[in-house]
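Of the protein chains in this complex, all but one are displayed in their positions.
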Amino acid sequence: MIKVGIVGGTGYTGVELLRILSQHPEASLRAITSRKEAGMAVTDLFPSLRGRISLKFSDPAEAELGQCDIVFFATPNGIAMQQIRPLLDQGVRIIDLAADFRIQDVSIWEKWYRMPHACPDLVQEAVYGLPEINRDRIKSARLIANPGCYPTAVQLGFLPLVEAGIADLEHLIADAKSGVSGAGRNAEIHTLFAEASDNFKAYGVPGHRHLPEIRQGLSLMAKQPVGLTFVPHLTPMIRGIHATLYARLTSDIDLQALYEKRYAGEPFVDVLPKGSHPETRSVRGSNACRIAVHRPQDGETAVILSVTDNLVKGAAGQAVQNMNLMFGFPETMAIDGAPLVP
Amino acid sequence: MIKVGIVGGTGYTGVELLRILSQHPEASLRAITSRKEAGMAVTDLFPSLRGRISLKFSDPAEAELGQCDIVFFATPNGIAMQQIRPLLDQGVRIIDLAADFRIQDVSIWEKWYRMPHACPDLVQEAVYGLPEINRDRIKSARLIANPGCYPTAVQLGFLPLVEAGIADLEHLIADAKSGVSGAGRNAEIHTLFAEASDNFKAYGVPGHRHLPEIRQGLSLMAKQPVGLTFVPHLTPMIRGIHATLYARLTSDIDLQALYEKRYAGEPFVDVLPKGSHPETRSVRGSNACRIAVHRPQDGETAVILSVTDNLVKGAAGQAVQNMNLMFGFPETMAIDGAPLVP
Amino acid sequence: MIKVGIVGGTGYTGVELLRILSQHPEASLRAITSRKEAGMAVTDLFPSLRGRISLKFSDPAEAELGQCDIVFFATPNGIAMQQIRPLLDQGVRIIDLAADFRIQDVSIWEKWYRMPHACPDLVQEAVYGLPEINRDRIKSARLIANPGCYPTAVQLGFLPLVEAGIADLEHLIADAKSGVSGAGRNAEIHTLFAEASDNFKAYGVPGHRHLPEIRQGLSLMAKQPVGLTFVPHLTPMIRGIHATLYARLTSDIDLQALYEKRYAGEPFVDVLPKGSHPETRSVRGSNACRIAVHRPQDGETAVILSVTDNLVKGAAGQAVQNMNLMFGFPETMAIDGAPLVP
Partner (left out) sequence: MIKVGIVGGTGYTGVELLRILSQHPEASLRAITSRKEAGMAVTDLFPSLRGRISLKFSDPAEAELGQCDIVFFATPNGIAMQQIRPLLDQGVRIIDLAADFRIQDVSIWEKWYRMPHACPDLVQEAVYGLPEINRDRIKSARLIANPGCYPTAVQLGFLPLVEAGIADLEHLIADAKSGVSGAGRNAEIHTLFAEASDNFKAYGVPGHRHLPEIRQGLSLMAKQPVGLTFVPHLTPMIRGIHATLYARLTSDIDLQALYEKRYAGEPFVDVLPKGSHPETRSVRGSNACRIAVHRPQDGETAVILSVTDNLVKGAAGQAVQNMNLMFGFPETMAIDGAPLVP
């Protein structure tokens, strides 16, 4: 049984971590911090967890995070980088669900996130927590940069193709659609029900922060720089990401076989039978990523469809998957629940 | 480990049973029948269950249901009553999720369901599967009439009040709102997304089949006939029932204490703190029923709010709760998962 | 052609006023104020109005509202009462879409709205803008208190019954459900898409500000004090109110005939055929109120169903209906568009 802390537990990734960890047989939740809600019972904010969690939110200054085995940062960007060094020094392992340690090139990070980085040395040490690529490095890591929601769905969708180097890697396209929970539990007008319901829009077309993260990942897979057009959209559902990926093939390969082989041993990546169209709800509340590969009219353009739950495989579930790997628990522990359909 | 069969597994209660039973450590799913989909893998119809269920739908005529310990009927009304007798004779225990055995007065049943009853004797034997009332009788029952979705939410909401006899029992009002999954997985126009979304309506105001079921239950609690106006509504959400109950108090009692005391030992009924307003999502995907009691402006009208997930506590979850009781498993086994929020 | 101003045009009632007035052949929109968005083109905030409105939001201090024939206040409660006196003095007529002038008893208003009233004398002058009751007084009014959304649907639903005095008026019940736009265009967490979607809840059961407004209206109709339990709910749709009303009948009258007769000449109240269940979408975007009357199982409880679009008949549409009456335009001018279905 390990001791677990959460910093910043009032957002959607926070409550999702709580949901998952409250069912984890090897994790004992010791502290969850929130400056704003300090002193309030977690279940007053999240009645869905009544009977499952007895903790109160504690003030970050008072929480004894240093005594935890692992601390999750479910905070806005820029917080973890300021707080983790003393924890690491005390032997605490860290999983940051924000973006502070995702981009290896600090100058790129600083450009997209518009702030100076507080600890570039730790960026170098951090392991990008996508188990399908970095499983071994994750096991021994002190500091995990948990991937973004779009980057998870897009990278898993492109991975076999890009690793195999069988497409025009200068002109990849990722047309991604996200449920509204991806925007976080923040009081903003554009994500109000009366704004986001019965509506569909693209956003961030000139440039979205997940672009450099995805490009970095694809380039590492390809072992060469990769060109990517990435267009995110907001779709009126709570959870779920659907990535529709386009690549011009340069080789006449059996895509279905390629994908099935690459993901044969992966517990959370499910390559669907030929001709399938995965639905986001088929992974709702679960850590699965389901993928279908198409080549319409046997042309040269491959179309890959990849779906995840943005709060699970795209955030809290993947974080727990990483924790499981780090502490030698079964990789699927507490994240093997069935999707909720309908 | 018991052997379990499901008759009629292609509807929403069917797939919800599959979701729950696939995670039940003491249940081995042996057969699931569907005349229409016989031969098709369950996961072809419900990809969300990929990797969890390897069964195919089987023809009802060929399924060896007689070798099961228990068979769930997730069929339309009128089917179970025609098929269960030979199974009972073979020692199989039965849980009917439809309405065939819910109404003790067969003439009333025949009036509301517009068909002759096939086995009135079994109606007398059947136990109404609301554990909060009939726990002991359920344990030894051969045949369970699993309550309807509205009746579960409404009866649990009224139970302490009616048992205590502290209200005008001739004029109870239940204003109930259901998610669209309550209408079933049937191809009908009025439940299409483009009809039911961004819309709200009452239906069945002149008379709904759950009215006599609720009235029977409340009358048994009250030990006298009860008068009820029941108005169901369709609300644009997938899962969830919200019952708003009105009763004129005849005694100046502490409602909050009454409810807390009555449900103190119940694993699935959660009386919220004074002043609360339960949300349907706070029970989404879970077997909980959350209740809040109000007495606006200290007047004589009590307002009770009761929420459930219509597919879990209102159908499949309660059925598994009954199964757990019948076979001596822990009552919460496989139905203790946390609600999915957001 | 009259000159029209709007104070506070960035909320949902504001943009709905803009939509309607931009199509009104006798209204010329001269100014729309917003302290926060002053200088911004209206269509930058509301691109749906591109090509229809060329105004910019202006600073309240600079808008020449005194030169308008009529000014609508689409502001939060408590603003209009501080600003209208000089406008009235300049001969401008006023329609307040907030609550400042709805409650005749200022002490009750101050209790529910928790602020001192700035101009009790004007409260006495104000005419409650429900044309179905006050049509003649509206025509000559200087100051209109435009009714609240719930009060419109509930009062129109109860009106014939209460006027006729054929029910137990001490124990009326109004179970009302509103779309989320009723909460306004304010950045708040509880109305985020990820909170309010796929969810249903009651709120304000201990007491909602529309309760005294409705009670006042019903008491005036009844010519005696009326007792009311009012429970509002939030339902996951953008627009629409559905009021389900319960009253115990004291007389064996033909309700259908009563309602049809009372509303025979009303352009915006539609009594549906016997046995109907009005849907909120049947009035989406329109100024209609559709009503159905039921008496389940010929019992003593009447159930009346009343639907409106909360932003039209419940706010901006009714305001324009009042304006039409005040200036002698055809009552339906610019608010006779067909509902948008599906």
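Residue numbering begins at 1 within each chain, and the chains themselves are lettered A, B and C in the order written.
Basically, a contact is a pair of C-beta atoms (placed from the backbone, for glycine too) under 8 Å apart; a residue touches a chain by one contact, two chains touch by 3 or more.
Here the structure is a predicted model, which means the values were calculated and not measured.
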Hidden partner chain, touching residue among A:L88, A:V106 or A:I173: A:I173
Which residue of B:M1, B:A61, B:A187 or B:A264 touches the chain not shown here: B:A187
Contact residue for the chain not shown (choose from C:P47, C:P116 or C:G207): C:P47
Touching residues (missing chain, whole complex) on chain A: 171, 173, 175, 177, 179, 194-195, 197-203, 205-207, 227, 229-231, 233, 235-240, 242, 244, 246, 248, 275, 277-281, 284, 292, 294, 296-297, 299, 301, 303, 305, 307, 342
Contact footprint on chain B, counting only the chain that is left out: 12, 179-181, 183, 185-189, 191-198, 236-238
Positions on chain C where the hidden chain makes contact: 12, 15, 19, 22-23, 46-52, 181, 185, 197-198, 238-239, 270, 272, 276, 278-279, 281-286, 290, 311, 337-342
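We take it that only the chains that are shown with their structure count from here on.
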Chain centre separation in whole Å, for chain C relative to chain A (CA means): 45
Rounded Å distance between chain A and chain B, as computed from the means of their C-alpha atoms: 36
Multi-chain contact sites of chain B, meaning residues that touch two or more partners: 197-198, 238-239, 278-279, 281, 284, 342
